[in-house]
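Of the protein chains in this complex, all but one are displayed in their positions.
Let's turn to chain A:
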């Protein structure tokens, strides 16, 4: 996994709560058996005026000029500023894959849906929860000044604005550790293989019905 330490990038403000994973990447694009190539279809139904189809050249499609990511000032944005309950709905990891493929590295919101939040960390994306009033302030600043950038430091757990104002955020230690070092967490878990085996042996004794049934 790609490590995440610090990041500075242009902020795109998406002023809408309850953005669901169907909105982030509609189901017709989930038919791929790969992890890459979802970027052109990120927010497909909001971003384009026509209905998106898999294996289509999206560069030829009519854009919705009202959608935030289609505005020239947000070109190259890598920090998505969002509203509450971002990523609600399905468990599809295609949602963080699409955000990542588009070029986002950080998503800031007052709250995230649990599964989406977790999936981000598996893909080198950093979801940051900030208080609603701070998010409001960032929305105002991002909309007021073109080229507005935020600087995120995962080691220090801070988000800094261009004026030098800094906000701290919480992230649990294990996720932070894996992200800072780009660790393969399967490898980390397998360091405890003996422990898993001994748990399993004990369960085979106490709950034998959990093993081998139906085969």
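One rule holds in what follows: a contact is a pair of C-beta atoms (placed from the backbone, for glycine too) under 8 Å apart; a residue touches a chain by one contact, two chains touch by 3 or more; residues count from 1.
To be clear about the criterion, contacts and distances are computed from a predicted model.
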item: Chain not displayed: protein name in its UniProt record ("3-isopropylmalate dehydratase large subunit", "Sulfate adenylyltransferase subunit 2", "Extracellular solute-binding protein" or "Peptide ABC transporter permease"); value: "3-isopropylmalate dehydratase large subunit"
item: Which of A:131, A:146 or A:200 contacts the chain that the document leaves out; value: A:200
item: Positions on chain A contacted by the hidden chain, ascending; value: 16-18, 20, 22-23, 26-28, 30-35, 45, 51, 54-55, 83-85, 88-93, 96, 111, 113-115, 118-119, 122-123, 172-175, 177, 184-186, 188-190, 192-193, 195-196, 199-200, 203, 207-215
